[in-house]
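One structure coming up, written as C-alpha cells, with questions to follow.
Just one protein chain is left out here, and the rest sit where they should.
Chains: A and B, in written order; residue numbering restarts at 1 for each.
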Amino acid sequence: MEEIKVQTTSKSELIDLTSLVQDHVNKEKISKGFCVVFVPHTTAGVTINENADPDVPRDILASLEMAVPFNANYRHAEGNSAAHVKASLVGSSQLILIENGRLLLGTWQSIFFCEFDGPRTRKILVSVIANQ
Amino acid sequence: MEEIKVQTTSKSELIDLTSLVQDHVNKEKISKGFCVVFVPHTTAGVTINENADPDVPRDILASLEMAVPFNANYRHAEGNSAAHVKASLVGSSQLILIENGRLLLGTWQSIFFCEFDGPRTRKILVSVIANQ
Partner (left out) sequence: MEEIKVQTTSKSELIDLTSLVQDHVNKEKISKGFCVVFVPHTTAGVTINENADPDVPRDILASLEMAVPFNANYRHAEGNSAAHVKASLVGSSQLILIENGRLLLGTWQSIFFCEFDGPRTRKILVSVIANQ
C-alpha cells in the first residue's frame, strides 16, 4: 500500500492520477490483478473519465455544481455540504484491472482525484492485489 | 462472508455501519487486505462520508432529494423510482483497504447504509480478502 500526497490549488479541481497509479503498479511488479485507488477524505473523491480534452473535467465539475449547488438550504455549519454530497456521488474508490503490468484503462480513460473543497493537502491510498 | 441485518425506521435514512464492518474484519482476523460491503437491494445503497456532524448525512439526503425529486414524471408504478435512481448514484458496494487489522478509513470517514425507500428490514453483505 502506498500513500500519495496531492496538493490541490482550487475549490473544485480534477487532478489526473493515472501515471502515479501506474508507477505504483510498476513498483509492485504485479503482472495480473487489481488496483484499488481509495480517497480517505469526505469532501473529495476519485473518478475515471476523459482527460484528452481539458473541457471534459471542467464540464464534469460544472455539471456537479449544477446538480448539487454550493449554496442551498444546508444545515452543516462548516458550509461545505455540497462537497460532501459530490464526494458520495463520484465515490471514494476506483477498482482497475491489471494485465501484463498495465492498468487496463480504455483509450480515453484517466483516473482523476476529485477535489471539491480545496485548496488542501490531500492523500490517496493505492494498493494492488495479484490474481493468478 | 457475513450477512448483517438492519432495520430502517424512515423513508430516507443513513445508518452508520462502520463498527459492524470493523467487527467483521476482527472476526476474520485479517491483518492486510480488502473489505467489501455490498447492499443486495435496488432502493438502498452504501456510501462513505462524515458522521461527526449529524447534519452532514441530513444534507446528503436532502441534496439527493433535490437532484432526484420523489415526485416527478416517473413511469414505474410502485412509486419509488427516485429511490432506485439514488441507489445507482451512491452505488451498491464500497471497497475499503485493511492494514494491521483495521479498516483504512480517513479521520472523518464512516461507512453508511443508505435507505431510500424505508422503513424496511434490509441486509448488508460484508466480505474480506487477505492480501500478502
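Please note the rule applied: a residue touches a chain if its C-beta (ideal position, glycine included) is under 8 Å from a C-beta of that chain, and two chains touch if they have at least 3 such contacts.
Owing to the predicted nature of the structure, the values given are computational and were not obtained by experimental measurement.
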{"item": "Residue, one of A:Val6, A:Val90 or A:Ile124, that touches the chain absent here", "value": "A:Val90"}
{"item": "Hidden partner chain, residues of chain B it touches", "value": "1, 36, 38-42, 67-68, 72-78, 81-82, 84-85, 87-89, 91-93, 95, 125, 127, 129"}
{"item": "Absent-chain interface as seen on chain A, which is shown", "value": "32-34, 47-50, 53, 55-56, 58-60, 62-64, 66-67, 89-91, 94-97, 99, 104-109, 129, 131"}
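One rule holds in what follows: only the chains that are shown with their structure count from here on.
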{"item": "Rounded Å distance, chain A centre to chain B centre (Cα mean)", "value": "20"}
